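First the structure, in the form of structure tokens, and then the observations on it.
Note that this is a trimmed complex: some chains were dropped, and none of the rest were shifted.
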Amino acid sequence: MKTGRLEAFSDGVLAIIITIMVLEIKVPHEPTFDALTPLLPIFLSYLLSFIYIGIYWNNHHHMLHSTEKINGPILWANLHLLFWISLIPFATGWVGENHFAAPALAVYGVILFMSSVAYWILEQLIIRKNGKHSLLAVAVGKDLKGKLSPILYLVAILATFVIPWVAQAIYIVVALIWLIPDTRIERIYDKEELLHQQHQREREREQEPV
Amino acid sequence: MKTGRLEAFSDGVLAIIITIMVLEIKVPHEPTFDALTPLLPIFLSYLLSFIYIGIYWNNHHHMLHSTEKINGPILWANLHLLFWISLIPFATGWVGENHFAAPALAVYGVILFMSSVAYWILEQLIIRKNGKHSLLAVAVGKDLKGKLSPILYLVAILATFVIPWVAQAIYIVVALIWLIPDTRIERIYDKEELLHQQHQREREREQEPV
């Protein structure tokens, strides 16, 4: 089973999720600049969620790029990830419409937390299927960001009950952690490239007549 | 005629159907946890329908993976299947908004029943086109699950008029039947892989100069 159609379906779902969020920015009835003011928190939460879904798309793209084999459980782990990401527009709309109220921020955090857990499950299943020495297993390595994110989300969820703006700050910080160019990743990518070439050379050797 | 664009179009439609259902979970106006309570049945029916469409996507993916040739009637049988699946979001919204009321559950069952019939028609047309000894024909085999599902849906539809919760239970059970890892399928898949290799070897032999 190849990754082609899994990628196509995930691209479709992520493209729709990232786009239908914009429908939450309802067209105001009055043609004045003042009519835009209440839309500001909705716009800001849209921006943040757009970045989050962009991060998921980027990571998903890289992960499946290094994947050679998939199976049934991987298909379902992928759908599980898409399920939680599909709830982001709902949480985004609720956060935006209620000016970052605590319960909405908590629900937003729960959905981000579940998405990161679902991503981790998918990653583990792919590594199990493709072997500990596969490209993905090497590229992921210790995956500090992947382990730190769910912990930060849990902190943020707890923070909403005490100081809501801390949760907001954490959501922005986690997004920035993933956004900021990471020289380590570039290096891993080069390493992956090298590994890939090595793999191919080994295969060619095996196919060569002795 | 190859399966490429048929898969791409079906992926697009299924990706949209699975995602627009989430628009039924309307953003509450109040920023309290209590405001989420009325959303619970809507969330649960979304979860069930997400799993159903995921099952259809998985099965469709496997079916077309084993398909070599398509024709006009197959294109239309595929659109027929997508038509019934496209009504799932409507039935899901109605079931969720009315807290699993009997008429909504009956309509949900009718749409699931018609979808399973449409899937069966598509499968038969593909097998007819690709031959009784094709990969798909062997992989499908007796297809117990495929035959059991529409019967269970019919039982569920009738049950809604007497004891509605039985219908709910049946919808969940059918989803679980498809979800639970099925060693039989894995074996069929291995068999398919073997058959595929055999096919290729035969073709190579035919092309070899004698």
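For clarity, chains are labelled A and B in written order, and residue numbers in each chain start from 1.
We adopt the following convention: contacts are C-beta pairs under 8 Å (C-beta built on N, C-alpha and C of every residue); 3 or more make two chains touch, one makes a residue touch a chain.
This is a predicted model, so every value here is computed, not measured.
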| item | value |
| --- | --- |
| Homo-oligomer size of the whole complex, from 2 visible chains | 4 |
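The criterion applied here is as follows: only the chains that are shown with their structure count from here on.
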| item | value |
| --- | --- |
| Angular offset of chain A relative to chain B [C-alpha, multiple of 5 degrees] | 90 |
| Chain A and chain B, separation of their C-alpha mean positions in angstrom | 26 |
| Touching residues on chain A, where the partner in the complex is chain B | 1, 5, 8-9, 12-13, 15-17, 20, 23-24, 72-73, 75-76, 79, 82-83, 86-87, 89-90, 93-94, 97-98, 101-104, 107 |
| Chain A-touching residues of chain B, taken from the complex the two chains share | 7-8, 11-12, 14-16, 18-20, 22-23, 25, 27-33, 35-36, 47, 50, 54, 57-58, 61, 65, 179, 181, 185-186 |
